[in-house]
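What follows is a set of notes on a single structure, which appears directly below.
One chain of protein is taken out of this complex; the other chains stay put.
Going in written order, the chains are labelled A and B, and every chain counts its residues from 1.
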Amino acid sequence: MQTTVEEKETSMQTPAKTATRDIYLPSERKSVAGGGTPHVVAKDFSIFYGDFEAVKKVNADILSKYVTAIIGPSGCGKSTFLRAINRMNDLIPSCHTTGTLRFDGEDIYGKLTDEVLLRKKIGMVFQKPNPFPKSIFDNIAYGPRLHGMTDKKHLMEIVEKSLRKAALWDEVSDRLDKNALGLSGGQQQRLCVARTLAVEPEILLLDEPTSALDPKATAKIEDLIQELRGSYTIMIVTHNMQQASRVSDYTMFFYEGTLVEHATTPQLFTNPKDRMTEDYITGRFS
Amino acid sequence: MNLGTRKVLDRSFTSLGIGSIVVMALALLVVITPIVYNGLGAVFFQGTIEHRKLLQDEFHRGDKAQLEREIEESGRYRMEAYRMLGEFEAELEGMDPVKARQYRMQLGPVKTALQGLLGPIPGEEPGILTRFRYGQTRWEKAEEKLHELLYESKWDYSDPNVMAKEYFVRRAESFEGTSLLPLFSYVEQNAEKMLLPRFTAYWGFLFDKSVDAHIFGGIWPEIQGTFFLAIGAMLFAFPLGVVAAIYFTEYAKDNLFTSMLRSANSTLAGVPSIVFGLFGLAFFINTLKVSESKSVLAGALTLAIMILPTIIRAAEEAILSVPKTYKEASLGLGSTKWNTIVTVILPAALPGIITGGVISLGRAAGETAPIIFTAAVSVGSAIGLADVLSSPTPALSWNIYNLASEHEMASEIRHVQYGMVLALVSIVLLLNLSAVLLRARITKKLKG
Partner (left out) sequence: MSGEVQKESSRSQAFVVSESRRKMQKVARTAGETVLLLIASFVAIVVLFIFYFVAVDAVPYFQLRGFTEFFTSTSWYPAGEPGEFGALAIIYGTGMVTLGSALLAVPMGIAAAVCLSDILPFSVRQYAKPVIEMLAAIPSVAFGFFALVILAPLLQTSGGPMLMWVWWILAAPFLLLSVIVGSDLLTTKIEDPLRRKRYATMLQALFGLLALLVLYVVGSRLNAMEILTGTNALNVSIILSFMALPTIVSVAEDSLQSVGRELREGSYALGATRAETLVKTVIPAASSGILAAVILGIMRSLGETMVVWMASGNSSHIPEPWYNYLEAVRTLTATIAGDMGEADQVTGSARYHVLFAMGLLLLVISFISNLVSERIVVRQRKILSGQ
């Protein structure tokens, strides 16, 4: 992973070329056991802020246990779409939706949906690392405790397991009782991943998780995504196309609220069907 | 206008601004300095043997054996003065009745002054009140009494266009040629030996009960009452205020009703404090009848209403300053809204909330007007915790007023008043200071 970082830093001149070079060929990517079934399904799904249609009639199947990247210029609705999946948009009073968005066949915006239980199944990591001002242990244990776990020993097991999964255990195992805000930015972000994993979600939503991090920390997060691939359905919003091509199996390209193209990553980056996608990935607009 | 004049105007404008702030700082200094200086005088002073006697009699404090030695020592000098007095009274018996009556009239004030200085004259029945049973306990007061003994004050009314002026005449002059004459110079020279002043640190001023309506003793009943009232007010106002702030920041919709509630809040903040007192009397005591008459409970409830807007505002500000990302993170982990508020938002907002609370506590401790009709009595002993529901209590703020304006010996007990003011100001300013420190410390802890 170290090499890719260096490449990324030196290869900004010819985006198209770099893009092709960085792509994993299909043969390099192993298929995932038990994966590939539609996990989240959008049908004519639109999101409105008041009268403004931020996401327009999206139709898509997100496949389970694979990594799906969402790319597009800023303001294209990619984050809005991602946040709609675990209903974080509920926090915005003027926001409402039409069409259907299903998770495991059940309507996320259905009348009987309990958004609290939904968010337990669909975890989210945000742009800026946002650990609570508590100890590392308490940060990870926050979710399990919420859902009724009090046994100290069991909690410890979960904390260790989550931190190991997030590749953070070796760095923090000796200072679990220290304030999480004392960690570096990259560590904080991995802590946020670990915190999300501790509630045992099925889907991980990553909203530009590396935009606030330095290249080294970014590489670690990308490594982590590779490790988690196959265990969780992962959706990552990114404005960094190299990152999308490096980490994802499928890529969705949004433009002005519309889902322009949705294909396997190699296909989208080497052989885009839509003119707009090509213009975007070759850097003609951003 | 030319540039020079414009620059002069600019400079004067700047100095006007700086001048105003300097004036405020000076005003603070001018108010605080005498209060601190004289207030400390309530604890640290030149205490006379009378002070030690009082402590021994009322509080059983001090070295009894040494005190007895001192009494004996000072007694020798006192006996001499009393002997002179007795001699003169004997002399009066054998005098021309008209002249004797004149002398007797002049002797009255002398005896009163001597009594005030040294305590009851042997052989004469002292009054029932404690104040008549002891001489001056403080040396600087004793010096005043000594002056009273030596000089008679008279007023000069001769010029009707000018305010009357006070002047002093030596009393000794009226007793020229009698056996009382040596008494004056004797007392003047030996006052120190009769009273044995020495430096005293009377910590009991803070923790003793008052003796004879604050002429002696300490101010513990007032301090305790102030704490009862302030803490009682907090018990009601703090939870209410924090919950209301949660509602305003996290739940309230942006509509007319909410803006009316906010308006009500600022209206309440602007109500004159005396009106709270009226309301407390009319509502808590006369209508709800939380107690038969004034009580700590009624006072605390009234104060609670008064500090509620401050607490709500402080808590609202604190909650609004919590980063939105904490909330998102918690909700993203599948936490309910209420749970997020309790486990994430409130802990992060705690420094601000507590700071607001502690400052309100200071405000409740310092207010007088709301408790005049609802909780405060001028003189009384400290009440037990069990009595807060039904009994009124003395409180610092009220008793400062009372001792300074309504006490029969107001100008004699300035040191007690200053001591009370210093105690109250210290409590309030210390609360404010601790709020600032607390905020700094918790903020540091939260930042890791």
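To be clear about the criterion, contacts are C-beta pairs under 8 Å (C-beta built on N, C-alpha and C of every residue); 3 or more make two chains touch, one makes a residue touch a chain.
Everything quoted here is computed from the prediction, not taken from an experiment.
The omitted chain makes contact with just one of the residues B:Val169, B:Val271, B:Val342 or B:Leu389: B:Val271. Across B:Leu183, B:Ala244 or B:Ala375, the single residue that touches the chain missing here is B:Ala244.
Touch with the chain omitted from the figure is made, among B:Leu67, B:Ala100, B:Leu261 or B:Leu320, by B:Leu261. Summarising the interface, chain B meets the missing chain with residues 1-2, 5-10, 12-21, 23-25, 27-28, 31-32, 34-35, 163, 240, 243-244, 246-248, 251-252, 260-261, 263-279, 281-283, 286-287, 305, 308-309, 312, 338, 359, 362-363, 365-369, 372-373, 397-398, 400-401, 404-405, 414, 417, 421, 424-425, 428-429, 432. Think of the hidden chain as still there; on chain A it touches residues 33-34, 103-106, 110-115, 117-118, 120-121, 165, 202, 227, 230-232.
As a working rule, only the chains that are shown with their structure count from here on.
The distance from the centre of chain A to the centre of chain B, each centre being the mean of the chain's C-alpha atoms, comes to 64 Å. In the complex of the two chains, the chain B residues touching chain A come out as 253, 323, 325-336, 339, 343-344, 347-348, 445-448. Across the complex, chain A meets chain B through its residues 86, 88, 91, 93, 116-121, 123-126, 128, 130-134, 142-143, 146-147, 178-182, 192, 195-196, 199.
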